[in-house]
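Step one of this worksheet: look at the structure below.
The excerpt is restricted to a subset of chains, each kept in its original location.
Chain naming follows the written order as A, B and C, and within any one chain the residues start at number 1.
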Amino acid sequence: MHENPSRVEAFSDGVFAIAITLLILEIRVPHGAGNLWAGLLALWPSYIAFLLSFVVILIMWVNHHELLRMVRAVNYPFLFANGFLLLTVTFIPFPTAVVAANLDTPDAQTAVAFYCGTFVANALLWNLLFATMVRGGLLRPEVSTETLATVRRTYYAGILVYVLAMVLTFVRPALGLILNGALCIVWIRLGYRSESSSARQF
Amino acid sequence: MHENPSRVEAFSDGVFAIAITLLILEIRVPHGAGNLWAGLLALWPSYIAFLLSFVVILIMWVNHHELLRMVRAVNYPFLFANGFLLLTVTFIPFPTAVVAANLDTPDAQTAVAFYCGTFVANALLWNLLFATMVRGGLLRPEVSTETLATVRRTYYAGILVYVLAMVLTFVRPALGLILNGALCIVWIRLGYRSESSSARQF
Amino acid sequence: MHENPSRVEAFSDGVFAIAITLLILEIRVPHGAGNLWAGLLALWPSYIAFLLSFVVILIMWVNHHELLRMVRAVNYPFLFANGFLLLTVTFIPFPTAVVAANLDTPDAQTAVAFYCGTFVANALLWNLLFATMVRGGLLRPEVSTETLATVRRTYYAGILVYVLAMVLTFVRPALGLILNGALCIVWIRLGYRSESSSARQF
């Protein structure tokens, strides 16, 4: 428990920034002379996958800062829990590319299930990171029990909803993606709400 | 409205730095043994696209700092408006590659229109970010009404000129690109002017 | 011996963050319509290589900070020893891709030996960096002789174990990789132990 979280934050920010920017490399220039508009339009699965993954990583970045603001120090278990969380973040460009390549094929179901599965793993690691913070006594004393309970509930819900998205995928792939997109809106709204009430809670 | 803009600035700087450096990955080594000079020269559309996008991102980075210097705090709408602005920045390597691959083909028109369209979207998001700053009361008190009016006018002009560039592309693709390049020079000159008069305005 | 190590740390952190995030670019979307699950499963060598290299770079990043915390200033030999260490770090995505592409082929032995060889070179450069710190008088006065001896012993052991992993590869490729993975667990445990005893040593 030997240092403040600023360097972990800087390193994590770097990884978030790079992962979010690498997403574009998975969109390849269409080939097929004479009909570029058709080629660009045919990339719609890539645009959807890019947009969704971009917004998800952006929300995670915001959330990561919210979490690290509660921390007064870091220890080894925290460093590695955070590292494995970042592993799932850097992994995101791959399932994104898998969805982009398969959304308009019979493999769409598999692709979206794999995509949602990544976020199940990611949600588990947010819970692990939070557990590491609580158990290691890394939290600032001014963080209220109420705030802790809210975060814990939200993180549990995260696992459930992503598992649900994965299940929905087997009903219809589009549903899985739509739930993912809907989740983004929920996270953003939760953020706004927690912000307006943060004066009371912190 | 809970924190100062330094971490947003650091994250945005990271995204700008990565997006500007990734541009080079879209230039592929020419194949065709025995005549490398010809192969390197035939890449002229790639060089033009690389140069133009590099300068545009560089100017955006400078402008982003100018804008964030006016801000005393950030809130959630700001974080997400900034995030979507960065989305269009990380997207730039893709239309750049599209232009590079098609500038010397019959698809040049489509490619350049797509490229300009990206900057129309980007210009809209600069306006959104600025509106978020003004409406959220995030501006430093020392920012004068005159400065605000200048920024607003410039940002509106940005949308118009990029729409114009897109239209010009349908007259002649080269015109769209030339207007883009000319815009860069205008932005740089505006920067110089605002600098010399900043003592009065701030 | 003219400055504090903060900018070297920031630059090194950037390189670690980028190298760890680039690893995912080496996993390519499987092609072969109608059987995406099979295609994703067939990428198991890529997942193993990705996971192993991610954890190794993460541990190196943690270790790099531990080392730089002992330093009170940097000089030219330090800058270049650190630079060459980073060279081996940025090189890691390549042997990782070689392992990923060959783990389920008759070339597995060669691929894993090449992978382990990279870490032998890397271990040698950690020793060089440490020697540069000691010889240049760059260490903080509060670093105890005992701590120095521990670091030196651990770094020597690093070379030996990676050479051993390389040798084991020629017995059976999987053994080399397993030793690499085991090493990760040892490094993490050593970290924990050094942490709990750091109050006494520093």
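Miscellaneous remarks
Operating definition for what follows: a residue touches a chain if its C-beta (ideal position, glycine included) is under 8 Å from a C-beta of that chain, and two chains touch if they have at least 3 such contacts.
Quantities reported herein were computed from a predicted structural model and do not represent experimental measurements.
The complex is a homo-oligomer: every protein chain shares one sequence, and counting across the whole structure file gives 4 copies, of which 3 are shown.
FYI, only the chains that are shown with their structure count from here on.
Contact topology of the protein chains: linear, an open path with no closing contact. Superposing the C-alpha atoms of subunit A onto those of subunit C requires a rotation of 90 degrees, given to the nearest 5.
Subunit B and subunit C have Cα centroids lying 37 Å from one another. Centre-to-centre spacing of subunit A and subunit B amounts to 26 Å, using the average Cα coordinate of each chain.
Of all residues in subunit C, those touching subunit A in their complex are 9-10, 13-14, 16-18, 20-25, 27, 29-31, 33-37, 40, 50-51, 54-55, 58, 61-62, 65, 188, 191-192, 195, 198. Only residues 1-2, 7, 10-11, 14-15, 18-19, 22, 25, 75-77, 79-80, 83, 86-87, 90-91, 93-94, 97-98, 101-102, 105-107, 110-111, 114 of subunit B touch subunit A when the two sit together in their complex.
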